[in-house]
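The excerpt is restricted to a subset of chains, each kept in its original location.
In this document, chain identifiers A and B correspond to the written order of the chains, with residue numbering beginning at 1 in each.
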Amino acid sequence: MMDQFDAQGRLRHLITLEGLTRNQMLSLLDRAETFLRGPGELPAASLALQGRSVANLFFEPSTRTRASFELAAKRLGAHVLSLDISTSSRAKGESLLDTIYTLEAMQCDIFVVRDAQSGVPDYIAEHVEDHVHVLNAGESHVSHPTQGLLDVMTMRRHKGDTAGLVVTIVGDIRHSRVARSAAQALGTLGVGELRLVAPASLLPMPDEFPGATIMSDADEGVADADVIMALRIQKERMAETDVPNREEYFHRFGLDARRLARARADAIVMHPGPMNRSVEIAPDVADGQQSVIREQVTNGVAVRMAVMEAVSASPAEDPRLLTE
Amino acid sequence: MMDQFDAQGRLRHLITLEGLTRNQMLSLLDRAETFLRGPGELPAASLALQGRSVANLFFEPSTRTRASFELAAKRLGAHVLSLDISTSSRAKGESLLDTIYTLEAMQCDIFVVRDAQSGVPDYIAEHVEDHVHVLNAGESHVSHPTQGLLDVMTMRRHKGDTAGLVVTIVGDIRHSRVARSAAQALGTLGVGELRLVAPASLLPMPDEFPGATIMSDADEGVADADVIMALRIQKERMAETDVPNREEYFHRFGLDARRLARARADAIVMHPGPMNRSVEIAPDVADGQQSVIREQVTNGVAVRMAVMEAVSASPAEDPRLLTE
């Protein structure tokens, strides 16, 4: 595992939320807050990356995460190079590392990487030059650190300190990088109880989520929760479960108004998107008063701006992220 | 039908040219004129959209219209996010509205939408927040308002007031959003006579083009015309007509030098592109002295700049588009 901090303990890459201190995490979240603006206002902008080039390397298709990183980079003044490279073309063409070395030689110094295979962002980070930064934009089922940050940012904005909260994540926990990164963030910032609810075959391996409560009954899972996060369930995954179809999944695990009523009255509803409406979440809940799903998207751009600014800041310019 | 004006009567979206007053239309055309530059000069630029983000949503493939909107937005200082979303992937992925809500949450505040289905730009406009603007970049056979504006802009630059002109449109009128938007623009600005010429099965439904002269003989149609606009004919449409092949289409409806000679000596020749040379238009006419086809393209960027500036202007900054 690549060390994502430099010799001075400063964040150099963001591959995983594991290993970030509470202060480093809070520093990123506080900085992200400064990038929020009201609807209709000009988006926040800065010149932190002016003249720099950011390469978006999405080896797995993505619209929303790519757009979020692209806007974040552009609003910091960077040039953005978007390369859509399917895994198959990677096989035919030059090696992954040669692609990276080539872009590095063109003076791209932030790589935003999404890959269906585990280990790829780390592998790239191990091979780039000292001044180059790798940001994990989604790695297999393993890690999605900016998603984890935007999720805790959203919780904090509504609930303040996360330390006393009951947070329930419902869905395909086993294959979810979103659940893993959220759990890591909450592990560092503190959480009252983290509940993971899934059909038996989609629960995580034992010890993957230390301290979490593993459950298979969604009604129990959401009872008195402060935060409920529904995860996208993919049809091909459903086949691996004892859930025969979408209707049955919705009945057993979907977040509808009836089930939501079991949570605290001020509970917030989250989803990383894209949503399968009427599968893991009812439309009236997705669009309801308690939903903060669109805020998550807004916070995502802010978090990505904060992360890109942090990794690219030189120590002289910005002492905020020094290790404690 | 969504009202495309705000409570103060200002243009908020541009979905259709229907309902624009003569003054509003002239105001856009006058503003577009100020964005024209000579060949080799720097393109016109402004900071009207500086820091704003424009999302190009093309659910139907397009090269030229997308490039035109992209350049218009960039020359006004905007960041442009281009999303190519085929209708099939729309079916598999999240709902159209969720895509829109996501981009809106990322603070994209102008959506440029092209769709093969009728009603989509309107549907999006009904659901976005107050500060967000929807521009129709081509909607089924129904509406293509910036094309209509660039067409009348081109006519006015050559002929002055359109009120006395004989304007002839030749081709697949039935399926043409270009013809519909041009007719709406001319309906508002005035026209001497609007003639629509097509094979019988490609003529519009009765009452679709009130006041227009419907004809099936191209020689008669172009006689003494001031403006002749040839439309692209698609092979699959030709099969629905009594025209057996391209040669026959060219013979009966194509604009060649012989047919053009029946129009006024100073008639101008237009085409919305992309052209099927030797099908609806002869190459020597497309490239000839009377052709203003490339000017249409140039005027298209200028019109799109004017429209984007108009919808995004705050009343304090720009009183030009107040309702009269």
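One rule holds for everything that comes next: a residue touches a chain if its C-beta (ideal position, glycine included) is under 8 Å from a C-beta of that chain, and two chains touch if they have at least 3 such contacts.
Computed from a predicted structure; not experimentally measured.
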Worksheet item: Hey, this file places 2 copies; any idea how many the whole complex holds?
Response: 3
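Quick note on the criterion: only the chains that are shown with their structure count from here on.
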Item to complete: Within their complex, state which residues of chain B touch chain A.
Response: 51-53, 79, 81, 83, 85, 93-95, 98-99, 101-109, 129-131
Worksheet entry | Sites on chain A touched by chain B in the complex | 37, 39-40, 42-43, 45, 63-64, 67-68, 70-71, 74-75, 273-277, 294-295, 297-298, 300-301
